[in-house]
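Only one protein chain is missing; all other protein chains are in place.
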Amino acid sequence: MHPYDNAQATPGDVLPDHPDFLWRNPDPKPSYDVVIVGGGGHGLATAYYLAKNHGITDIAVLEKGWLAGGNMARNTTIIRSNYLWDESSGIYEHSLKLWETLEEDLDYPILFSQRGVLNLAHSLQDVRDSKRRVYANQLNGIDAEWLEPEEVAEVCPIVNTSPDVRHPVLGATYQPRAGIAKHDYVAWGFARRADAYGIDLIQDCEVIGIDVQDGRVTGVCTTRGRIAAGKVALAGAGHSSVLAAMVGLRLPLQSHPLQALVSELLEPVHPTVVMSNAVHVYVSQAHKGELVMGAGIDSYNGYGQRGSFHILERQMAAALELFPVFARAHMLRTWAGIVDVTPDASPIVGLTPVENLYLNCGWGTGGFKATPGVGWAYAHTVATGEPHPYNAPFSLDRFTTGALVDEHGAAAVAH
Amino acid sequence: MQLITCPWCGQREEIEFHYGGQAHIAYPEDPYALDDEQWAQYVFFRDNPKGPFAERWVHAAGCRRWFNALRDTVTHEFLAVHDIRAQHPLTTGTAPAAHQRKGQEVS
Amino acid sequence: MTNPFRARGHGHIDRDTTLTFTFDGRPYAGHPGDTLASALLANGVHHVAGSSKYARPRGVLAAGVEEPNALVQIEAPFPEPMLTATTVELYDGLVARGLSGQGRLSGEPDPARYDTMHAHCDLLVVGAGPAGLAATLAAARSGVRVILVHELPQPGGSLLGSQELLDGRPATEWVGAVVAELDTCPDVRVLRRTTAFGHYDDGLVLALEKRTDHLGAAAPAHVSRQRVWRIRAKQVVYATGAYERPVAFDDNDRPGIMLAGAARTYLNRFGVLPGRQAVVFTTNDSAYPAVLELADAGVRVAAVIDARDDVPAHWRTACDERGIDIRAGHVVTGTSGVEHVSRAHVAPFGQGRLGDRQGIDCDLLLVSGGWNPAVALFSQARGSLRYDAAIGAFVPAQDLDAVRTAGSATGTFTLAGCLADGADAARRALSALGTTGPTIALPATSPQPDAAPTRVLWRVPSPRDGQDGAHQFVDLQRDALVSDVLRATGAGLRSVEHVKRYTTIGTAHDQGRTSGVMTSGIVAEALGVDVADLGTMRLRPPAVPVAFAAFAGRNRGELFDPVRVTALHPWHVEHGALFENVGQWKRPWYYPKADETMEEAVLRECRAARTGVAMMDGSTLGKIDVQGPDAGVLLDRLYTNMMSTLKVGRIRYGVMCGVDGMALDDGTVIRVAEQEFLLTTTTGNAAKVLEWMEEWLQTEWPDLRVHLTSVTEHWVTIPLVGPRSRDVLALVAPGLDVDNDAFPFMSWRAADVAGIPARVCRISFSGELAYEINVPAWHGITVWKALFEAGSPFGITPYGTETMHVLRAEKAYPIIGQDTDGTITPQDLGMSWVVSKKKPDFIGKRSFSRRENRRDDRKQLVGLLPADEQLLLPEGAQIIATSDIPAPPVPMLGHVTSSYRSDALRRTFALALVRSGTQRIGDTLYVPLDGRTIPVTVTDPVLFDKEGTRRDG
C-alpha cells in the first residue's frame, strides 16, 4: 500500500508532509508559446496536461497573487460527477476518473478520499429530481444510487432523518465514488509537475491587458511587463469578465461571493459528504477532523472576497437542522471566494471570437471537482485549436442557439 | 450584511431586498429586428465589472419598489440610489434577468 | 482543598466562595473570578494537554483568547469541544479534560437556548481597558448612543492584570467609577462577557455574549446560554488591546513557559503565582513590571535575560533593589525539563552568534518578544495595516471613516497614551458623527520613564540545530516548527499564505495570534526581504470561535423556516390529513382512513372525484389582483395568450414564459370587471410571479396604468369536483343558477355560498364537472364545513395534493416545475394553443425562433402506458429506445415526469418528456429499471376523457 494512499482514511489523520521542493520562482521570459492567465487549479492543471498530453512546455502560468490562492484555496473540496445532463456528467465523470489516479499521476498525497456524497431530498419534487438524476447517472455509467431515509441514516448516522422536522429528509442520492481531496495539495501537485516540465509559474503578475492584432492574440501586458504569446488561455474564474473585457468580449457571467467555513478539529463524527440544496448547506469532515462547510451564493455581484453574515447564519441554522450534534461545534474561520456564474449554471470552455484566445470560465461552484477534467479538455482545446468532445457542448455560442445545459432547474443541486 | 438605502423606506438590512443585476438594459424596441446573437446578448449577457456597477434592487420585504443603485462590487459601498421613476422615465427601464433565483418567498 | 499557588492580597476573585471542579479526572478547587486556567495554575497544574502532532506536554502560555496551548474539552455539565482554558470561567461542577488534537461533540441534543438581539448605536466601543473606557466615557458624556462590549466578567481589561495606579489609587477604582457613571447613562449599554467577533459591511458588528456559561449546571434553562448581538454602529472604536508574542528558541513549548504579561495577569487578576522560581526572557521593557510585581509577590526571579545590550537604568535599579540579576545582551537558547520546565539555558547573543551557555534552574520561564496590536476586527473592516519596524508588529495604517482603533491596538503601549488615545478616538468618532462632547479629564498615571526600544527578535539560533530550528516551535497548537517554515521557503514558497498552508501555522484556534507575525519575521529573514513587503497572514472572521448553535439562535425546529398554513388547516389536522411541504406551505397530501395505505387512500379520493364529489383546499394558490385601465395590456404582454379580450365574468387559462421562452408559471385569469382581473399562480411560484410582474411594470412599462396586489391569503379557495358537485353547490348556493347554460365552463359568478358572499368559478383541473369556491378567508371554515355537510349524502370526500396530481395527469394538465424543468416551452407541453399567433410580441416569444427552439426533435410531453398495467414507473425514470441496455453512456430519450396508479383507467400511467415525443406516439420505448427494461407505449398525453365529455357533468 502506498504510504500516501488515504482513500480509506478516516477523519483525524495527521496531514502528510509536502515535498521539500515545489517550484522555481522564475522571472517571466519575453515570449511563450502559451500563456495561461490564472494560476489556480484550472490554470495549473491545463499547463500540466498541455505538457503531459501534448508535449507543449513553453508555457507561462501568470498569477496575479499567489498560486492557487483564489477559489482553489477557498472551496469545500467536494468531488462528484452525478450531474444531470449528459454533457455535464461527461466532463465531470472524466474528471472523477482522473481524480482516481491523480495521486499516482502527480506523485503527491492529495488525500483524495472516496467517502461518498449524499445529496439530500427534502420535498417530493426534490425526490423526483433526485431520482431523475440517479437514473440518468446510471445510464451514463456513473455510480449513483437512490437511498431511502433509513439508508441515509446508515451511510451517515448523524443526519437527522426524523420525519418530525421542518424539512424532513425524504431520501438522498448517493455517489459512493465521490468524495473530497485536499485542495492545496492538489494545486501544488499540479504546480510541482508543471514546474518540473519547465513551465514557468509566475506569481504577483497581474494581466492588465491582452494584445490583439488582426483578430489574433499576440500577448499580454502584465504588472511585470509585456509577455508575447502564441496562444493565450484564460483561466481567471471570478475575474473572467474583467479579463474578457480587455479584448472587448462580454460574457454571460456574473461574479458572486460564495462563503465557506471550518470548525475546530473534532473526533470523527461524519463519515461522508452531505449536501442539501433545499436547506442550503453542505458539509464534510476533512482529514484532520475539521468540519468543512459551504452555503448558498450571495445574491449580489461582488469581487470583495467576502459575503454577508445572514448567509452564514442561515447555513448554521440549516446545519443544526440536519446535524443536531453540531450544536456546540465552533466556527473557527470563514472566508469567501468569487464564483463566476452563467445563466444555465454550466461552464464555458472553448474558443472565443479572437483567434488563439481561449476561454475557461463560468464554473460557478463546480470548479474544484472539475480541475483535472477541465485541465485535460482545455489543454486539448488550446493545443489543437478545437474543443475536446468533453467541452464542445460548453461553447459560448450555446447562449445564441439556445442549446443550454441547464443544471439548476432539473438537477436542483448546486456545488 | 449590507445596509441598503431604499429611496422610499430608508436604510434597511440586505435581507429585505432582492438583487436585480445590471440596470439600464431596456427591452429591445423590436426584438424581431435582432438576430439571434443580438437577442442572446439581451437575454443572457450582462456587464460584470469590478468596481462601480449600475444595478437594480427591489425592496421586496418593504415597499416592493424597484430602484437603481450605483454600487462598488469590490467594497460593496452604495455610491448612489435612485428611484426609477424620478430619475429614469420610461426609456431607461430595465429588464428582468432571464433566470431568477429559486427561493421560498411570500405572495 | 487549598490552592498552593495563590498569592495573598492579590486578585479579583471571591475567596470566600469555593468552587469545585474536575480536570483530567482529579478534583480541584477554585474561586469565582477564576478561569479554568488560573484555577489549574493555582493548584500547581501546568501540564494541561498533549500536543497534537508530537504529543509533547503543554501548559498555559497566555491568559486570554490568544492561548495556543491549553485546549480543553468540557465534559460536564454538557460536552463542548476545544475551548481554551484561559477563557473558560470557572463554575462549580465543571468537568473538563486536556485536549490534544480533536474535540468531542455530544451525541445528545444540546438543551440550551441560544438567541439573537439586534442593537443600534452611534458609537460602538470594543474593549473595556483603559482606552476603551476612556472612549466610552467621552462618548457617553456627549449624549450619543453608545454600546461598550468587553469580553471579561468585569471591566478593566489590562488594568485588571496590573498594579497600575490612576490618580494615585488602584486603577480598578477608576474603572469602577467610570462604570458607575456609565450605568447612569440611559443611552449607554455595557455588555460584559461579550466578545466582538465579526465586522461586516456598513458597521454591522457581531458579538457573542456568554450569558450563563459561568453558572454551569445552575444556569436557568429559560435564559439563553449565549446570545449573538448584531450591532449596527455608525462609528466603531476597537480598543482591543494587544497580544504579547513569544520568541522561538529550542524546546520553547514546555509547561511552565509563559508569556510575561500573562504571568502578570495571573498574579494580579487571579492572585495566582504561576511558579516559584522564574527566569524572564525579554526583548523589551514590558516584562519588567511583571518581574517586579512577581518578585514582590514572592516569586524568586533568578534572572532577567534581556536580549538588548542596553537595559534602561530604572529597570536595572528596580531589579537591583530586589536582588534580581539582569543579563543584558543575552538570550534563552533552550530549556530542560520533563513534564515541566526545570532549567533555562542562556547565552550571550551578539553579532548573530551565541556565546557560552549556562543553565539557570527555574519552574517558570517568562517570555516577552514584544506586542502585536489586536487588529483582527479592524482588518475585517478592511482597515489596512502597516509594519512598524520599531515594535516588530503590524499596526493600523490609518483610521477608516467609521472604524478606528485606540490604545495598544494602535501600537500605543503606555497607560497614559492608551487613556489619551481612547478619548481622542472618541472625539474623532463624535466629529465624524457631526457632534462633539465635553473634554473629559483623564486620570493621572504614575510617572513613566521613557520606554527603551524593543529588540525585534523572532528566533534565537539553536545551539543544537544551528539555523534549522527543528526544536523551535512557532505554532504550538499546530506543532509547527521553525524548521517547517524554513522547509517551506526552501521548497520555493515566497508568500506567507503559502507558508501558512505548507506548515498549517495560523490555521488553529488562535488564528496565529502568537505565531503569525513571528512566521512573517522568520520567512522574511530566510528570504532576505523586508517584513513590511512580505505582509502577514490574513485574519478571518470570526475573531474568536463561535458555537454553531449561537449562530443558529432560535432559528431551529419549528422556527427554522416559517410554516405557512391556510385558514382550513385546523380542519385538515382534525381529519387526519398527512401534509406535503410545498415551499413554506403545509398542504394536505392525502387523508388516510384507518389502516389505509397512501395508495388506497389516493385511489379512494380519485374515485370520489370521478364518480361522486370531492373537495380540496386550494387556498395556497397565489392570487394577484390586477386593476387599472391597462390591466389587459399588461397581461397580454406577460401571458403567451390573449387576455385583454376576455369578457367580464369569464375565465381563461394562461401560461407565462421567461424571456428565454421557457414556461415560468401557469394559472387561470378571471376578469372581475372591465378594469380588474384576478389571476392565480402555482403555490410555489406566487412570490416569484408577483415580483416578475412588478419588475416589468415598474422598470419597463411604468406608463401602464395598472396596480398589482397580492390577495393570496384574503381568499380561501375550495375546488368542488365531480359529477355530483353541481348538486352539492346547488344545495349551498340556492340563489345561484347552476345550470350548465346559465353557468358555463370557464365563467364565474358572484353568489352566496352557505350564506357567505363568494366568487364561484367553473374551472376544472381534473376534467370533471367542477367549481372553485372563493370566500374571504375568515369564512373559509364555515363554507368548507357547509360543503362537507351538504355533500355528505353524496359521499363527499376531501382530497389532497396527491389526488389532485393524479386527476390532472389523467388529463395531461402539466405541473410547472414537475413536468417542466426550466427547459420546456409551452409548445413542448403540447400547448401551442395557448401561444398567441396574433399578438406581435409577448415575453418569451422572440426566443421561440432560436435555432434550438426550432428543432423538431425537442422533448415533448407524452403519455406512457407500461405494458404491465400494474407496474408503476418511478418518477424520474429515464427512457431509451431499445429493449437492451447498451453500454454506457446510454442514449436517453427523456424521462418520466409524473407517474400514478389510476382508478379511472384501472391501470398505471405516466407523463414523460420524450425527444420527438409526438412523433413517437404508438411506439414502444423502454424504461431501464433495476437492470432490466420495462416496455412502455407512447401515447397522447391525455389518457382520460379525451373528448372532454365529463366537463359539463
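Lettered A, B and C in written order, each chain numbered from 1.
Just so it is clear, a residue touches a chain if its C-beta (ideal position, glycine included) is under 8 Å from a C-beta of that chain, and two chains touch if they have at least 3 such contacts.
Quick note on the criterion: contacts and distances are computed from a predicted model.
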{"item": "Absent chain [UniProt protein name; select from \"Substrate-binding domain-containing protein\", \"NADH-quinone oxidoreductase subunit D\", \"ABC transporter permease\" or \"Sarcosine oxidase subunit gamma\"]", "value": "\"Sarcosine oxidase subunit gamma\""}
{"item": "Which displayed chains the hidden chain touches across the whole complex", "value": "B, C"}
{"item": "Per the touch definition above, residue among C:His214, C:His330, C:Arg455 or C:Arg564 touching the missing chain", "value": "C:Arg564"}
{"item": "Residue of C:Trp585, C:Tyr639 or C:Phe842 touching the missing chain in the full complex", "value": "C:Trp585"}
{"item": "Contacting the left-out chain in the complete assembly, out of C:Pro629, C:Pro744, C:Pro840 or C:Pro886", "value": "C:Pro629"}
{"item": "Chain B, residues in touch with the chain not shown (by the definition above)", "value": "8-10, 12-13, 15-16, 61-65, 83, 106"}
{"item": "Chain not shown, touching residues in chain C", "value": "113, 115-120, 145, 220, 222-224, 230, 232, 554-555, 558-559, 561-567, 569-570, 585, 625, 627-629, 676, 705, 707, 709-715, 731-732, 734, 752, 754-756, 776-782, 786, 789-790"}
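The rule is simple: only the chains that are shown with their structure count from here on.
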{"item": "Distance from the mean Cα position of chain C to that of chain B, given in whole angstrom", "value": "26"}
{"item": "Inter-chain centre distance, chain A versus chain C - centres from mean C-alpha coordinates, in Å", "value": "22"}
{"item": "Residues within chain A bordering two or more other chains", "value": "308-309, 343, 400-401, 408"}
{"item": "Sequence positions of chain B contacting 2 or more other chains", "value": "1-2, 18, 36, 39-40, 43-44, 75-76, 98-99"}
{"item": "Contact set on chain B toward chain A in their complex", "value": "1-2, 13-15, 18-19, 21, 36-37, 39-41, 43-50, 53, 55, 71, 73-76, 97-99, 101-102"}
{"item": "Touching residues on chain A, where the partner in the complex is chain C", "value": "12, 14-15, 18-25, 65-67, 69, 73, 86, 89-90, 122-125, 127-136, 138-141, 165-167, 184, 195, 203, 263-267, 269, 279, 289, 306, 308-309, 312-314, 316-321, 324-335, 343, 400-404, 406, 408-410"}
{"item": "Chain C - residues contacting chain A, complex", "value": "52-53, 78-82, 101-107, 109-110, 112, 198, 200-201, 204, 206, 228, 230, 487-488, 490-495, 497-498, 501-502, 504, 507-509, 511, 540-542, 545-549, 551-553, 555-558, 560-561, 563, 580-582, 660-661, 817-818, 821-823, 847, 850-853, 874-878, 880, 885, 887-890, 892, 895, 897, 928"}
